[in-house]
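One protein chain is absent from this view; the other protein chains keep their places.
Then we have chain A:
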Amino acid sequence: MSDVSDQTAAETGRHQAGASWRFLKNHMREYGILFALIAIMAFFQVATGGILLKPVNLTNLVLQNSYIVIMAIGMLLVIVAGHIDLSVGSVLGFIGALAAVMIVNWDMHYLVAGVLCLIVGALIGAAQGFWVAYFRIPSFIVTLAGMLVFKGLTLWLLAGQSVGPFPPQFQLMSSGFLPDLLAMDGFNLMSFLIGLTVAAGLTLLALRNRAVQSRTGTPEEPFAFFAAKVAIIFIGISWMSWLMADFRGLPNVFIVMALLIAVYSFVTSRTTVGRRLYAIGGNEKAAALSGINAKRLTFLTFANMGMLAALAGLVFAARLNTATPKAGAGFELDVIAAVFIGGASMAGGVGTVVGAVIGAFIMGVMNNGMSILGIGIDYQQVIKGLVLLAAVIFDVMNKKKG
């Protein structure tokens, strides 16, 4: 009796494993990027002798990449809509300079200045989006012009000098940590609990979705695969928050980032606006003939990008504690690379927020890891370039196969 049940158990196990493997192969495009991140982290963890995931370094990694991640979210929407924004690096620098002038030179309250900066960012994005959406000027050209204009305006605003320092409250935005209300010595328990809550919440959400799927039809993912995926995400998030709690807790900017990821992920995957955005990127003519106001949506996408670039500008300025004329130079390339590594398509209509964020962290981990290993900036550029190329080749090959 027990022999038979053992056998069937073994058989289901094999069956589950086989199904999971096949599923993974068919969905390599979606999950490949996550595995790439894990593999790259594992590699550098070993290569750096465990430094990569030391609490202090992990915290640094998040702080260093926050502004890239924030902009990658906006850029994902722009690229899904079938456009590009080359001006984000310059806009980041310009907004940092604007904030410095307002706060340091004019003694404006940092909150008022911050809100004004976000508004100016949105207006900059809107001004560029206006030409792209309503006059069909290629976004590459419009934002290339914007890149030059705002680089120049940054220099003008700062009169070629660095301006700083900022008041301490302003700096907290990117160098502050979540206060520990549970006051434990050397361990930010609250941060860990928040991490645990988020991990548990995500798990519950996944379980609920799975239950709904089971009720309406057969779930797409084999059970073993589903279980493994949920477990990895749960353990991953809990572990990361444990590590960060062990240093000084969750950075404020991490909370901002997490909220943005959650909100934009939801908007792109679950709302009508998101659905329409993918439709205009996939086939603008068909979308327009389905009653979608493609022009307005494109316009708003650029305005949103401008606002997120402004937010990134504030974070970056607060982190350096000064606004410099060189701030943001070349950032647009990192941001765009992150989005493409994350699986977005140059032609528009394809890509996810989470993919773009993972793409940004792949770049970030490589920067960080290679710096720890003392690899020169020259080789770093070459390697990053090759990784970008490899990621996109992988994506294209997978698409052809599917």
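Structure notes:
Keep this in mind: a contact is a pair of C-beta atoms (placed from the backbone, for glycine too) under 8 Å apart; a residue touches a chain by one contact, two chains touch by 3 or more; residues count from 1.
Assume contacts and distances are computed from a predicted model.
Matching "Sugar ABC transporter ATP-binding protein", "Copper chaperone NosL", "Lactate utilization protein" or "Nitrate reductase subunit beta" against the UniProt entry of the left-out chain gives the name "Sugar ABC transporter ATP-binding protein". Per the touch definition above, the residue from A:His83, A:Arg276 or A:Lys384 contacting the chain not shown is A:Arg276. Only one of the listed residues, A:Cys117, A:Ala287 or A:Met363, touches the absent chain: A:Ala287.
Among A:Gly89, A:Gly129 or A:Gly349, only A:Gly349 touches the chain left out of the display. In the full complex, chain A contacts the hidden chain through residues 212, 216-217, 220, 270-276, 278-279, 282-283, 285-293, 349-350.
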